[in-house]
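After the C-alpha cells below, expect a handful of questions from me.
Removed from the display is one protein chain of the complex; every other protein chain stays in position.
As written, the chain order gives the labels A, B and C, with residue 1 at the start of each chain.
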C-alpha cells in the first residue's frame, strides 16, 4: 500500500501552472460575457494568479500569452518577472499567438505566402527573446493553421513549411529552453489542421531533436480518444513535455479541468504517476488552459487546481504492487478493482490535512470567498479595457 | 426513368432562402476576419441577396435576424420589405436572438430568473410583430440555452420554463404564421442544451400544435447521426418545417452546404423528394445558415445555392420505380446501385441548360465574378460599421 | 442535508434486474471466449442469478431472453418461474429476439417481405404468452432492424411496418403488462436503424398509448450524447420505462456498468432520484445488459450491481436544497460544487454498513470468491452445450 507520508510529499511538491488568459474574459463565437473585476493588464493577471497560489500552495507558475501579455519598454518583461517574483510567482511557458491578425486568415507558418510565414516566424523568435528576458524555459506553440475546404491548400506543402519554421525556431532556443508543440483535432480550421494529432506533433519533435516535446491538451482529441494511452506512450518515448489541462463533453469546450470526466483525469494522472511523470527530472509541465465563460474566474482556477490535486492524490494511492500482481495473473476484475479502489477513495480529507500542515486554509474556495477580495477587485478595476480573449 | 422536363420544372420551381447574416463578417471564437465590401445595413444585405437571386434564379427569399437586422421607425420593416420587393425578393423567416445580451449568460427562456425569461419572451413577441410588418410567415427559434456544468441548473425545470415560453409565443401567432423550433447538439452550451435533438423539438412542437414544426440544421447533430432518417421521419409526421443548410466535418462548422459531404446532402434531398418535401403544399423551407469565415461571401452563397440545386437534381433523377422494385425484392446491391446511379450522374450540364432556358448565365459564379460588382462594393462600402456576426 | 436513514432505506429498497444472458458466454464478432462453468440451461442461469441476489440483496429479478431461455412443455415457463421463486427470485422482463434467424437478414418487423414480418410479430406475441405464464409484466423490444446501404430500403415504409407490428403487439398486452421499446444508434445495421434514438421510440410509444414506454440502454447513443438529459426528459413525460445499464468508451461496448464513466452513471442516477424515478410508483426498471467477454461472469455481475448501488447512494446524498438554492441564485460554481460534493463522497462504507444490517457480507465480491462456488460450477458444469450469445 502507498505510504501516506510519501503521497503527501509528492502532493506538496506538485507544481501547477495557471494561464494568464484564464483570469480574463472569454467566451464562444456567440458571445463573450464580461465579468466585473477581471484584470486589465498583465500585472493584474499576476495579482490574480498570486491569489490562486496563496490559497492552494501549488500554483506558483503563470503562463503568458503574447501579444495578450505584451509589455512595453526595454525592461518590460524583466519588470514583469520581478513583479511575479515579489508575489511568490515565476513566469512559466510563453505562448505564441499566430491567429489573431488579419494576415493569418489562411494560416501562419503554413501560409502559402512566404511574407506571412516570415511574419509568423518572427513572432515566434520574439517569443524566445521574451523567454530570455523572463527566464521562461518553455515555448509553447499552438498553430491555428489548417484549411476549411478540400483543395484549399496543399497538405504536404504545408507540412514542409511547418517543418521549416519549426527548424528555425528550434535553432534559436537556448540550452535550457525547449519547444512544446501542441496538437489539436480541429477548430478554428474545419477541414485539415496542420498539427491535428499527437502523431504529427511527435514526428516533428523527433526530427527537431531533444529540446522539442509534445504538449497534450486534454480537450484536443477526436471523440472517444484514449488520452491516457497517448500520455503513457509519450512518457515511454521521453517526449511528453506537458499538459494543457481542461475538460470537455463535446469538442474543445475548455471547461474546468476534471469537471466533465473526473475519472479520465484520474486515469491520466495514474499513467503519469506510474511512469515517472511526477518526478521533477522528467520536467512535465502541468498547465491549465481553460475558458471560464460563465463562471467566476479566480474561484474557477482554484477549483481547477484542486481537481488536479485530487486526481493526483488518487493516482498516488493506487496500490501498484497489488495492481502488477493482478495484471500479471491476468485477473481482469481484480486489476480493475485495485485501480477503482483508489479512485473511489475520498481524498479531500487528506488534502485538507496537507493544506493545514502547510499553514493554508483547508478549503481554498471558501477561504478565497471569505477574503472579500473578489468584491474589492470588482470595485477597483473599473475603467480601462478589461483583458479578455484577444484583448 | 424520371422525365427530364418534370425534373427541370421541379428545379425551376425550387425556392432557396439565403440568410442576411451570411453576407456579413463571421468567424470563430479565435478571430473574425473582416472582408472588404461586406454590407453595413440590412438594406445592403438585401442588395447582396438580390445578386444571388439574379444569378441563380432560385433564391428570392431572405431570412432576417433580429436584432442584427433591426430597422428603426414605425414603418421601418415595411420599408425593408418594400426594398426587398423592388429587388425581386421577399423577406423570409424572422430569426430571434436571445444569446447576445449580458443578461443571457445563463440562458434566455430557460433562465432561472423570471425577469430574464420575460425579456426573452418579449423579444420573441417582438419578432412576431416584425413578421406582421414584413409579411414573413416563419418565426425561427434557436435557443443557445443550456448549462456548462453538471448541477448548474435543473434540467426538468428548464423544460418547464421552455414550454411556458413557447406556449406564449405560439398563442401570439397569426393564422398564416408558424413557429419553427431548431435543435442543436451543443455549443455554446457545453453540458446540457435545452433543445439538443430533434426528439426534444418534436415533443414540444407536438404539444404546441400544428403551427409548430421542427427545423433541421444539418450541422447540429452528434457525430455519425443519420440526418436523412430524421428528415424522413419528420416528413412522415408532417412536422418538418424546414432546413438550415450548411456543412461540417466536425461540429457546427458552418461550412458551405454540400462542401463536406455532398453524398449526405444528396441522401437528404432524396428523402425530401421521395416523401413529398418538394411539393409547395408541404411548405418545407429550404434555408441556408452558414458562416463564411475565410471565403468571399456572395460567391460562396451562390456556390451554396448551386450545391443545393445539384443535390436536388440528382435526387430527382433517382429512378423510383426501379428503386422500389429492388427494395421489394430485397436486392441490396441493386437497390443501392439505383441510388448511386443518380448520384454519380453529372447534373451540371442539365442545370446549365435550365439556366439558359431561363435567360440566366450558365455559370452563376463566373457571371458574378465577371460582373465587376465585387470590386464595386469593396470600393463603395467604406466607412460605417461593417455588419458582422453580432454587428 | 439528506437523512442517512432515508438514504439507507432507499438503497435497501432498490431492485436491480440481471439478465440471464449475462451469465453465459459472450464476445465480439472476432471471438467468443468460452469460460468454464457457464450455465447450460435457463435453470442454471437462475442458479447464478440467485448467487448475485444472495450476496447483494438487491437483485431479485432476472430478465429472460427468448429463444435463448425457451423451455419446452406446456408447463415449462410456470416451472421456470417456480424454480426462480424457490431461490428468492422472480422473472422480470421478457426480451424478444428477432435477429438470429436467417430470415431476418434484411430485418424483422420492418422487413420488406410480409411473411417475415408475420413470423417476427408471431414471435413477439409468443413472448406475451410467456409473460402470461411467468407473470412477467415487461415486454422488452429491441429491433436489430435497419439497412446497411443507402437505397437498400424505404425509410418511411419501414416505419409504417414498424408501427403496424407494434400496434398488434400492444393490443395483445394485458392490463398489467407493458411494452418497453429500446432504441440503438447503430449495430448491427450500419446505415439506417429503424429505432435509432429516443425520439423515434418516444414517438411510437406516444401513439401506442400509456402501456408503451422507452428503455434507455446506456451504450446505445451517438458519441457525446447527454444521456441524463434524455432520462430527465422522459421522466418528465412519464415515458421512462427503464434502463439497460452497461458502459462503454466507444460504441456499444457492453462493459460492466459504471466502469467506463462512473460520473456519468452518477449524473443519470441523480436525475432519476431528483425526478422521482426511484419511487416504486414510477415503475422504472433498473436492468443490466452487458457482455462479459473476458471477465468472470458472476463476480462481474455482482460488481455491476454494486456500481449501480454506489451511484445511487451518491445521488441520494446530493443536498437538493442547497442545490436548488445555488441554481436559483445562478451561482454556477456553487451549484456544481454541491453535486460534486456528493459524487466525491466515498459511499462504500455506507453500503458495507447497510449490508451488514441486512445480514449480508460487507464485500459481496470477496464473499462470493470465498464461497468456493465458482470452482464448484466449473467442475460440475461439464458436458452439454454451454449457454452463450445465441446458444
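Descriptive notes on the structure:
Just so it is clear, a contact is a pair of C-beta atoms (placed from the backbone, for glycine too) under 8 Å apart; a residue touches a chain by one contact, two chains touch by 3 or more.
Fair warning: this is a prediction, and the values are worked out from it, not measured in the lab.
Hidden chain, full complex: it touches shown chains A, B, C.
The chain that is not drawn here is touched, among residues C:2, C:27 or C:362, by C:27.
When the omitted chain is restored, the residue from A:10, A:125, A:167 or A:203 that touches it is A:203.
Considering the full assembly, A:226 is the residue among A:226, A:345 or A:371 that touches the omitted chain. From the options A:260, A:317 or A:338, the residue with contact to the chain not on display is A:338. Where subunit B meets the missing chain, the touching residues are 223-224, 226, 249-250, 259, 261-263, 294-296, 299-300, 303, 310, 332-333, 336-337, 343-346, 348, 365. Against the chain not displayed here, subunit A makes contact via residues 106, 112-113, 148-157, 159, 185-186, 191-193, 196-200, 202-203, 206, 221-226, 228-229, 232-233, 235-237, 263, 267, 270-271, 274-275, 323-324, 326-328, 330, 332, 335-340. Mapped onto subunit C, the interface with the missing chain covers residues 27-31, 33-34, 99-100, 102, 104-106, 144, 148-150, 185-188, 190-191, 223, 248-251, 253, 255-256, 259-260, 293-295, 389-390.
Here is the rule we go by: only the chains that are shown with their structure count from here on.
Taken as a graph of touching chains, this assembly is fully connected, with contact between every pair of chains. Contact with two or more other chains is made by residues 106, 148-150, 185-186, 191, 223 of subunit B.
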